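Beneath this line is the structure, given in structure tokens, with notes to follow.
Only a single protein chain was left out; the remaining protein chains are all shown in position.
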Amino acid sequence: MSKYKMHLLVCGGTGCHSSESYRLYETLRDQVEKRGLERDVQVILTGCFGFCEKGAILKVMPDNTFYTQVKPSDAEEILDEHIIKGRRVHRLLYTNPETEEHVPDSKQMDFYRKQLRIALRNCGAVDPENIDESIARDAYQALGKALTEYTPAETVDLIKRSGLRGRGGAGFPTGLKWEIAARNGADQKYVVCNADEGDPGAFMDRSILEGDPHSVLEAMAICGYCTGASKGLVYIRAEYPLAIKRLKIAIGQAREYGLLGEHILGTDFSFDVTLRYGAGAFVCGEETALIHSMEGKRGEPSNKPPFPAQSGYLGKPSNVNNVETFANIPVIILKGAEWFSAIGTGRSKGTKVFALAGKINNVGLIEVPMGITLREIIYEIGGGIKNGKKFKAVQTGGPSGGCLTEKHLDTPIDYESLTAAGSMMGSGGMIVLDEDDCMVSVAKFYLGFIVEESCGKCAPCRIGNKRLHEALTRITEGKGEADDIDRLRNLGTVIKDTSLCGLGQTSPNPVLSTLDNFMDEYREHVHDRKCRSGQCRGLLFYVISKDDCIGCMACRRVCPTHAISGEKKGVHVIDQHICIKCGACMEKCQFDAISLRNDYPRATAAAAVQEESSTHS
Amino acid sequence: MNGIKTLADLKRKQEEVMSRMGQRNRGENPESLVQVKVAMATCGIASGAKEVMEYFMDELDRKEIDAVVTQTGCMGYCFAEPTVEITLPGREAIVFGYVDIRKAGEIIERYIGEGELLDGIIPQNYNTI
Partner (left out) sequence: MIELTIDKKKVRVEAGTTILKAARKAGVEIPSLCRFELCGMGIENRPGGCRVCVVEVEGRRNLAPSCITEAQEGMVVHTRSIRVLNARKTVLELIISDHPSDCLVCAKSGRCELQNLAIQFGVRNKPCEGEQSHYRKDTSPSLIRDVDKCIMCRRCEMMCNDVQTVGALSAVNRGFMSVVAPAFEMNLEDSPCTFCGQCVSVCPTGALTEADHTGDVIRALSDPSKTVAVQTAPAVRAALGEEFGLPPGTSVTGKMASALRELGFDYVFDTDFSADLTIMEEGTELLQRIRKHLDGDPDVRLPILTSCCPGWVNFFEHNYPDMLDVPSTAKSPQQMFGAIAKTCFAEKKGLNRNDLVVVSVMPCLAKKYECRREEFKVDGNPDVDCSISTRELAAFIKQANIDFTNLPDGVFDDPMGESSGASVIFGNTGGVIEAACRTAYELYTGKTLERVEFHALRGMEGIRSATIDFDGLPLHIGIAHGLGNARRLLDEVRAGKSQYHAIEIMACPGGCIGGGGQPYHHGNSEILNRRAAALYAEDERKAIRKSHENPSIIKLYREFLDKPGSHRAHTLLHTKYFPKSSSMSMSRRNGVNSEQK
């Protein structure tokens, strides 16, 4: 059999997909064929490389050359220059923003230097639609090892000793969870993979399923072996068509090889996996709601206990783990519990995948060892704040999480310290905010999401979050009342204290953590009617500068509500009580005399807002 | 596709696949492996560099030496084609000229295998990309 001399790995993740990576892949294949190189050069579509900011990504192996922002039109040049003549195409290499040097090796890039890819180990390295490629990178070896060398109890013990904890948010020790499920006897048990990733901006589970589906299937089988389950179910949202397609292909190929099905690897162990589709409700990431949804019932949580390990899918003991948790399992078994537990901090072992987004230079998917600081993530991996702006906060944990500020920059990231800082690990969303972001508006955004996604079963979450959102809306519109801040805090505390499931119990975190860290901004909004970042439209005022106005009357004529007064050649004034903030005056003014300001004299501003709210009510 | 019925089957399958795509995975950490760069510009190809490269790949695999075999552009020694740059872990790169298959066998045997210096080294005064 001939060997490929060159491998062109085109990122097939959803991010690069939207940067036309599929067309790039096709063009490369065509060009390779045209040059008769198909026996020497292999072009494949892989999973996500993580550096989504710079998509589409093309990696050339074994030259270890990492091309960024590659367009389909670059294919010809890459083949002619790099593949045929052996000269790298410099303009497509990553440029270090500080030294301005071209960096061909991804390991030398700041974005990758501090990363440690365990869960993402195969993303970007294999063709997820070809099981052979995964097998070349040890897929199903861990299953084989567990089945032939360890008893189920020994395997569970290994996972326990590794210190792996659930990556879906709450961080429950995985080995312990398996042990409980193993302990409960039943004629049928289930292994459920929670692929209902719902945090806004988080896409690590999707990337793993798209880039390395076999690692999840293998881990589910291992879990089935440990807990005594013969059936696996992947609960995946229907909005992830690519992940679904690749999972289906992977399941089909694994069955064909006999790696799923009856008597796996000649043992007595049988295990198979099927898919269940969700409709994308955030709350269905909660395991009891997820199980209800799989059963065809309304996707809403129920009280725990009973835990799914006692009574889960169809009333049978079920072990539910998240995608990223599963993706860690095979490596732990192959490399050992001690190898894994050597990574990370005291009670948080291994790595965590984060979706880095917001006002940061290097947006993308990163996997870092536990214990790394926020500063390292933001300033080294993330390449700092966009446009040289000032860092304000980072939101972690999605709608259940909170905001961390400058003072938390050197906190090591692990389950305990994030919770102590008023946020949480969550599933790994990480959104960076800069000085232009209004923290009240950020809290309002997340509450808006929660109000949309609450299932409506329990009163505090159903009604309480709505009331929180209403109060935040009032405040950002400049109609906040003096006791709104106290009300937010009490309501937030009660919702946390009384809600039925994890969604409600964490839903006020964005409010409570911004209240803790950015009380000044809340006070300014409520008492001074001012939004320092200028994000809240209701707190901005069009003002005509005395010095620049020449009294041409253009603004006065264009104002639809006749809010502007002033004589010809005299200075014009906007009556804030009448102004509807349409912006027509500012557009019309030829002399840049009109500006939108958030520092309008306080008394006037307060009066104006008061006026407006009274006419509205 | 044949079924994989035992763990031994799985290991065999892995080896089979690795032999086809092994070069890809080795490229991740070239520093720890033997790196072979074959100059594959027009002059090199004309002098038989393609065959030499294939020979390197097959022979290194056969001898179970973990190596990364890549092609590179013209090194500027067109008179001495085919030219091959060899980097052993922790050592400076060395360029050999006039590498035909016989010479390649010798390089593998003696330089890569034993670390002996051979004739045919071209003084290096360039940097490859």
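Think of it as A and B in the order they're written, each chain with its own count starting at 1.
Please note the rule applied: a contact is a pair of C-beta atoms (placed from the backbone, for glycine too) under 8 Å apart; a residue touches a chain by one contact, two chains touch by 3 or more.
Since we're looking at a predicted model, the values are computed, not measured.
Partners of the chain left out, restricted to shown chains and counted across the full complex, are A.
Note on the undisplayed chain: of the listed residues A:Leu500, A:Cys531 or A:Ile564, the one touching it is A:Leu500.
From the options A:Lys335, A:Arg462, A:His577 or A:Arg597, the residue with contact to the chain not on display is A:Arg462.
Note that of A:Thr267, A:Ser302, A:Thr345 or A:Thr411, the residue touching the chain absent from this view is A:Ser302.
Counting the whole complex, the residues of subunit A in touch with the unshown chain are 281, 298, 300, 302-303, 305, 451-460, 462-467, 470, 487, 490-491, 494, 496-500, 505.
Operating definition for what follows: only the chains that are shown with their structure count from here on.
Annotation: 42 Å between the Cα-based centres of subunit A and subunit B.
Contacts from subunit B toward subunit A in the complex involve residues 1, 3-7, 9-11, 13-14, 16-28, 30, 39-41, 53-54, 57-58, 61, 68-74, 129. Contact residues on subunit A toward subunit B in their complex (touch as defined above): 1-7, 9, 42, 61-64, 84-88, 104, 125, 132-133, 135-138, 140-141, 144-145, 147-148, 253, 256-259, 265-266.
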